[in-house]
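Let me give you the structure first, and then I'll get to my questions.
What you see is the complex with one protein chain gone and the rest in place.
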């Protein structure tokens, strides 16, 4: 059965928005190394950073019809997440749909397929993470669903989960865990800022967390090459 | 038999040049979704847009000798299209050949293989679409042909066809159809400009072209999640 | 046995540094088309050019622990070369390790795996050539070795070899051959500058090095298409 | 948090077993073209057909420790489904673990990673669907979870879902839908047997389901090439 | 415009059939190293060898409708060649279509996409060369064309060309050249039988065709390692 779920439960907007200040790598670590979408998803231009509620679209390969139904479900700040049910590199999304999505206030698009018209979309400043750039057209013949759980680039995304994306890629945070993960991400950033200072001052990671000793215990041997001379 | 065909029949220069104002995605759609070269072809720097007559080079894998013969056949505005007869990611084309090709007034290069010296070529402003960047050298031992039909990134390219390339990739338009496809592309652009305005104003694609009704007829169901609460 | 080799024999710093003025493609050709690392290694931002002594790290897949030991072995101008012993696209290297490596004066990183925090590393201006960008975390559990010969992106890299990297990719020059290859690279650049001038003036490569005659001898035939009309 | 869920709710054994008579392609179609794991999963030897309850293992890349905990949760007829949390082609599973799994009566293994010792496993007649064959060893250092929902080769698999695998690949059927999908699969097989007879007798699919007329309506034109002569 | 071309000009059946005795590699060499389809095309079972006239189908990605129209155009001994207009790994072809194609006497199928039901098709003994095995279903919504020139796995195939396929892959021979290429292939086979005997008797290729001398002229040096001892 093909459905569009309306009025989905969303993560609190303030929490979702607050993630935009954190890096994708940090959030991924903070939530126990889960939720990271695959490295095939790359931004069409560098520098964009977004966070928002996921509105999900599951659609058949090479058919972009359901994106229309997905756009209608987007509110300001949402991130549209599009996942074909089978591998496809076709260009499901171009500057017209980007115009429509931007008009609804969406923060961006994540698609495990191709994107086109990237010159225009870049000029619009509408951020997209996609598997490739490809102008190949799609059809509008077969139904899919909106706001059902999808697998996008190897991760389960539920509608109302938080999506964060930056130059490193895309991570999903479950709605129920969002507040907790946000706090952990902020804490991690603070801790990393501290470590960064120590590294910048010349301190070695080898001398932190007992690394040098643990390595020795596991049998690491130092050999001075000058001794061979 | 290895041949160089000279004085090929070209698409009228005015028509070929006029394509540069149209996007690759638009042209691909305007001609019935054909002629699009594969997504592996990417520009070495963003922002370039070219259109011109194809001068084709078919050459053996890992041997760039025939590019020399191809360059001689190029006139101002032409696009050199290079297709190895078997998969190769070697670097067939660097800044020296780019200098020579630019000196003949060629508009750019499309190659289903690797390119090198991209820093210099970018500084020259000579646009290249290639499968990869790789400095691996090639030899000059075995003949190929110039201005014969080639398969480049999955598409047949005949000499004198129009090649259009931009940030979305590369499309080929058959010489016999060029005037017709140009008119259709221009018409499509005008129509898309109209749609863009409507989308920007908040109109939904769902409410255009009878989409909402067709989806309902195919069985799409709307479910309000608040009803579960 | 897992080892860290200290005080490795390095290529003379003046020689290593002098390579930074030469392109990767030129050096690859100058040393007889060897030493080129695979095209999967791409810079995380364009424009960087580095040359320096290789400090090598061999580590297990998905475990970045040994990078800590490798950083300690780096001196000013060195290039850290990291090679997992099996395919991995995880993110072994982020902005914290980049800070530490930069504090030691290292010139850059080459890694046959993933890199993360690329926004921050780009802002730091610390150049990295990696197989992909991926935030996937790694563990710190299993030993590897530092300053042993490694295979990185298909090439043998010995500690103290010269690594040169630019927008075209990465090339390794053996320590014993560095002075000779540098001289040959400089000579090649001078020769290419000469050819570039001739090409820019309209001369054809076809008329240099006896190409036109060799092609004819191998049977190349010219056919004038106007003759068909 | 890392967990092992014991005493999972299973699909009724009789229903699960009954799927073994149906082809993967048939089941995929019968449940509305969903649930098909990616084509990278191939059997290590041809001819095996299995169906059983999924016991799932989520584990870190290049670490096979949790398979030990997963094996303990297997009952007769179960299928172990192993999914690393990041891309890996290492060899997580060999003939020793196969011996253990077979001793528990498991029907087979599905793993989105590598398998090794395939000669011995083939001789044992223990069927495995894997992404590749690779002898690369893994470590036993980091926890994962058993019997949690996993994404395996692009599909969500919940513990207690039915896994069916044959020469075409692997499909998952949700526990709640298993009885219904089984009935639909059987019905589809009966219907296909009927069609097969008609095709074998020379009837054309073009003349069934109104295809010829629908094609004509969409504008398909027949051209007789003899008319050109 | 979408067309089905009927009554295509075929290669003489006796010539087409005669190719089945020649290997794909031999034919590829005999016609000057052209016409070889890409290595992604593999047989679903080993040992099959076919040769026949190409009936071509061009169809949109993920839509197998036009195969129905293609089957009707097949005569005894023909090979159906199916090429999606964009990359797709879906399963366009299963045992039902195989039954229909076999009923028409077709010799086999070549498809630059996926195939399914391979267990049944293998039992039927109907040979298929495909890019992958994947049960993913396709739709029947959009037109394509039958018996137009197509690009299949990187090669142009015209209807009525000869297709030869064996364990090495697939090669196409142009209709106009078929008789000539057949003669050259037979001659090559005879010559290779002669060489095989000499090799089997211990003669070295190095001592044939002047190889040893040419290598010396190009600068090959022999070094005896015992001299180092």
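A, B, C, D and E label the chains in the order they appear, each numbered from 1.
Going forward, a residue touches a chain if its C-beta (ideal position, glycine included) is under 8 Å from a C-beta of that chain, and two chains touch if they have at least 3 such contacts.
These numbers come from a predicted model, not from an experiment.
Shown chains touched by the missing chain in the whole complex: B, C, D, E.
From the options B:40, B:136, B:185 or B:205, the residue with contact to the unseen chain in the full assembly is B:136. The residue touching the chain not shown here, chosen from D:140, D:191 or D:218, is D:140. Across C:6, C:85, C:211 or C:225, the residue that sits in touch with the chain not pictured is C:85.
Across D:28, D:116 or D:184, the single residue that touches the chain missing here is D:116. Residue positions on chain B in contact with the hidden chain: 60-63, 86-90, 136, 139, 141-142, in rising order. Residues of chain D in contact with the chain left out of this view: 1-9, 65, 68-69, 71-72, 89, 91, 94-97, 99-100, 102-104, 114, 116-120, 122, 132-137, 140, 142-143, 147.
Across the interface with the omitted chain, chain E contributes residues 23-25, 28-29, 33, 36, 39, 42, 46-47, 49, 166-169, 171, 192, 195-196, 199-206, 211, 215, 218-226.
The rule we apply is simple: only the chains that are shown with their structure count from here on.
Between chain A and chain C, the least number of touch steps comes to 1.
Between B-E and D-E, more C-beta contact pairs join the chains of D-E. At the interface between chain B and chain C, two copies of one sequence, fewer than half of the residue numbers in use are shared by both copies.
Averaged C-alpha coordinates put the centre of chain D at 30 Å from the centre of chain E. Distance between chain centres (mean CA atoms), chain A to chain E: 42 Å. Each of the following residues of chain B touches two or more other chains: 1, 33, 36, 39. Arrangement of the chains shown, judged by which pairs touch: an irregular graph that fits none of the line, ring, star or complete shapes. A complete list of chain pairs in contact reads A-B, A-C, A-D, A-E, B-C, B-E, C-D, D-E.
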